[in-house]
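One structure below.
As you look at this complex, bear in mind that one protein chain is not there, while each of the others sits in place.
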Amino acid sequence: MINVGIFGASGYTGLETIKILRKHPQVKLIFATSESGAGQNLRDIYPISWDMPLVAAADAPLNKVQAVFCCLPHGASMSTVAAARQESACVIDLSADFRLTDAAVYEKWYQVPHAEPDLLAEAVYGLSEVNRADIGAANLVANPGCYPTSILLALYPLLQRKLLDLTMPIIADSKSGVSGAGRKATLKSHFVEANENLSPYSIGQSHRHVAEMAETINRLGGVGEKLIFSPHLVPISRGMLSTIYVTLNKDMTAEQIQKLFQQTYADKPMVKILPLGQLATIAHTQNSHLAVISITAVTPRQLILCSSIDNLGKGAAGQAVQNFNLMFGVNESEGLI
Amino acid sequence: MINVGIFGASGYTGLETIKILRKHPQVKLIFATSESGAGQNLRDIYPISWDMPLVAAADAPLNKVQAVFCCLPHGASMSTVAAARQESACVIDLSADFRLTDAAVYEKWYQVPHAEPDLLAEAVYGLSEVNRADIGAANLVANPGCYPTSILLALYPLLQRKLLDLTMPIIADSKSGVSGAGRKATLKSHFVEANENLSPYSIGQSHRHVAEMAETINRLGGVGEKLIFSPHLVPISRGMLSTIYVTLNKDMTAEQIQKLFQQTYADKPMVKILPLGQLATIAHTQNSHLAVISITAVTPRQLILCSSIDNLGKGAAGQAVQNFNLMFGVNESEGLI
Amino acid sequence: MINVGIFGASGYTGLETIKILRKHPQVKLIFATSESGAGQNLRDIYPISWDMPLVAAADAPLNKVQAVFCCLPHGASMSTVAAARQESACVIDLSADFRLTDAAVYEKWYQVPHAEPDLLAEAVYGLSEVNRADIGAANLVANPGCYPTSILLALYPLLQRKLLDLTMPIIADSKSGVSGAGRKATLKSHFVEANENLSPYSIGQSHRHVAEMAETINRLGGVGEKLIFSPHLVPISRGMLSTIYVTLNKDMTAEQIQKLFQQTYADKPMVKILPLGQLATIAHTQNSHLAVISITAVTPRQLILCSSIDNLGKGAAGQAVQNFNLMFGVNESEGLI
Partner (left out) sequence: MINVGIFGASGYTGLETIKILRKHPQVKLIFATSESGAGQNLRDIYPISWDMPLVAAADAPLNKVQAVFCCLPHGASMSTVAAARQESACVIDLSADFRLTDAAVYEKWYQVPHAEPDLLAEAVYGLSEVNRADIGAANLVANPGCYPTSILLALYPLLQRKLLDLTMPIIADSKSGVSGAGRKATLKSHFVEANENLSPYSIGQSHRHVAEMAETINRLGGVGEKLIFSPHLVPISRGMLSTIYVTLNKDMTAEQIQKLFQQTYADKPMVKILPLGQLATIAHTQNSHLAVISITAVTPRQLILCSSIDNLGKGAAGQAVQNFNLMFGVNESEGLI
């Protein structure tokens, strides 16, 4: 059994991580922290029927765990991650704090200086299927954002084989359920404002996830600056669909592309490629930890990729546990399927 | 034209009141106040396409209006109402501040002392169909709560004719859309908490509206203490259905009861009685200012009344304008149908 | 391993049953039938990512299974159940066909003659917590309806101890998600008709589940005829809440009643009693196989019980598997928690 602790148990990603880990056959949950809920039980905060005492982060027995999941907001996460690393715990950080390699870029997008720039070099970007080997060897994994996960997994087979026309925009039109915005009560997440509505926000190149995606696209040989990304809030609790428009640098048939995607993900249990003619929907992955991708060839050069994940599953807690499994040599899909 | 002002324009009931009044052929809107939005336009706050400048309450030209609608929260409303009365403006107050006749009862339920107890005697409870004559003569109308409107309109024909078994409970199981809880961002109104959920709250005799309903039931010859009231939050933006279980003091047929309800509401344009066999649903009144009631006879003594209103329509702004029409001798349904 | 077959795999209860059983450690799924989907795979019909071939019922190898779950519509189920019993398979029937003990009563409510009246005597009503011993010994279990499950589990501790005032109505106001109406496309289940709406239907004593509940209430010493039952359709996919109003035959404190409920369900893993002051909501059980009940004492005689289940979980597939576990001597909550 691997002893595990959770920081930030009272948010949606924290709750989801705990839900997975309490049934994970190789995990023993040692502690779960919540500042607002310290001294209470998780079931005082959520309508659940099982037991999970909450402690303040300061009281978390870091020396008793081999791994921690850090489900704190960005900015708040870095110091906790550093403390855990100090105690030699492996860390899966679900915040944005260690996703960008450059502290200056982080500060530009997140408006706060990075307090632990030395740790950035140690961090591996936890896009499980893309960085599997590095994740297996890592002590600190920066779990990707939900939008980047849905978009990068769809682009990866094309980037990997240098099939994108690098002069053309990559357009990702994404739709996310409201839990992606967290549990903080805001006007944006007010039921009456979100229900029966659908609203774009931070579209173009202004959303923070653009930086994270551009970095990986560039690393894989694409042109990150060509990415246009438009997130939309949709009136569902959880789930995410990205509709992605790309241009190839040579003519290909739908069957060729389909085959190539299947090859890339053949031995990856958490990514499924739909048969040609089927389109990925949010229902394909809701309440699961999978990514499901469909391919539509509009012309021999023009593709539409639909990529579905649950923003709390493969987009957060599910991928975090998948990375944990890779880090500890456990079967990749343990606890997830 | 009647010059009108609105206090509290940025809440849902304020917005709804303005939506009605800007198309009301006898009304000229002189001002709309919002503390948080003062200096802005209503369309900076809501996704609307028309113009409505917002001023601070302190800057509202009370001397230029004949009537004000007060859409402030309870507690905050009383002093504004008093100021408006001071300037001889007629007032329709949508808060709870003038609904109870006794300042001590108000303090018990609302946990604040009543700052304007002298005005209580002047206030008429604005259940339009029940107190029509008094409303017509009133200068200050206390607009009823949404739950009381839906329940009392259904009980009225039976109370009026002394047909209820006074020893038996009156059970009102009510379901309300989330806008009933106001626009303040809270965990309860968070999309992810309310969506795909349905939750009872303050059930039994603990909700504040119990006091308001008991008072009217007693005034009409019933036993207010027999009321059991269970509100539930349902995942819709607006609308309300009360399912009401009552016992008669003599055997009656469904046809007899139906006829009696039709008689009571024959000349009341804002209340509709469904034919026997049809059941009132939230869709019957959503986005309207009507109440729709259906009658189901379970046994010769046991009735189920389903009463549907839009909580922002007949349950708030619609009834407020209906009362305004009655106060100013305008056709009762002007601007509402 | 116990070999199991499913009839009616393409409906919502069939799908849910398969979802549980494919992860159940003691079960081997041998076949799943669907007339409309025969020759296809379940993932051609639902957005799922796993494999389940569908066969016509006529091709189901009944001789290879020890148990079958029958997820067919009422009326269609009886002959399949008889065929399975002929082959000595144990049967959990999720339809209404074997819930009523009297073939004449069945015909009255379901408008078709019962084709297998001899099997009625063999059938045990599968309300797991109430009939546990009989279920353990049964070869044919009639899985209860979703509404009866939510209501009877809440009444059971009071009926068992003869605490109800038998002269007073038992009022159950129930709210159900749309999946309770099945997957057949109808106007009632059309998104635009159900969304932003809430509609009562078959209220009073006209819904078929009244007969089923009355029978169990009478068997437990209550007066089934006193039940008034009002189902409402609410705009959620799955989940059910019953708000139940009962009168005691003696004064009791909330604490006494609470204690009594806890005693009744102390050793029942699938039923949870909330602490006093908390109210059961649909979120408490959604996507689970639990029932969660809360108690509110309005007066020393007047109680409100809120009872939450997932209509597809404890209200159908979850209870079916629970009954299967009891029938085969497996841990009651295996595969369910």
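Remarks
Which chain is which? They are A, B and C, in the order written, and residues in each are numbered from 1.
Here, contacts are C-beta pairs under 8 Å (C-beta built on N, C-alpha and C of every residue); 3 or more make two chains touch, one makes a residue touch a chain.
Note that the structure is predicted; figures quoted are calculated from it, not measured.
Here one chain is not drawn; of C:Asp93, C:Glu129, C:Asp173 or C:Glu196, the residue touching it is C:Glu196. Of the candidate positions C:Ser88, C:Thr186 or C:Gln256, contact with the unshown chain belongs to C:Thr186. Residue-wise, the contact with the chain that is not shown comes from A:Ile203, picked out of A:Ile203, A:Leu220, A:Met252 or A:Leu276.
Hidden from this view is one chain, which touches chain A at 169, 171, 173, 175, 193, 195-201, 203-205, 228, 230, 232, 234-237, 239, 241, 243, 245, 247, 279-283, 286, 296-298, 302, 304, 306.
Chain C meets the missing chain through residues 12, 177-179, 183, 185-187, 189-192, 194-196, 235-238. In the full complex, chain B makes contact with the omitted chain through residues 47-49, 196, 272, 281, 283-284, 287-288, 290, 292.
We adopt the following convention: only the chains that are shown with their structure count from here on.
Geometrically, the chain at the heart of the complex, using CA-atom means, is C. Averaging Cα coordinates per chain places chain B and chain C 39 Å apart.
Distance between chain centres (mean CA atoms), chain A to chain C: 37 Å.
Chain centres here are Cα means. That of chain A falls 46 Å from that of chain B.
Annotation for chain C: residues touching 2 or more other chains are 196, 281, 283.
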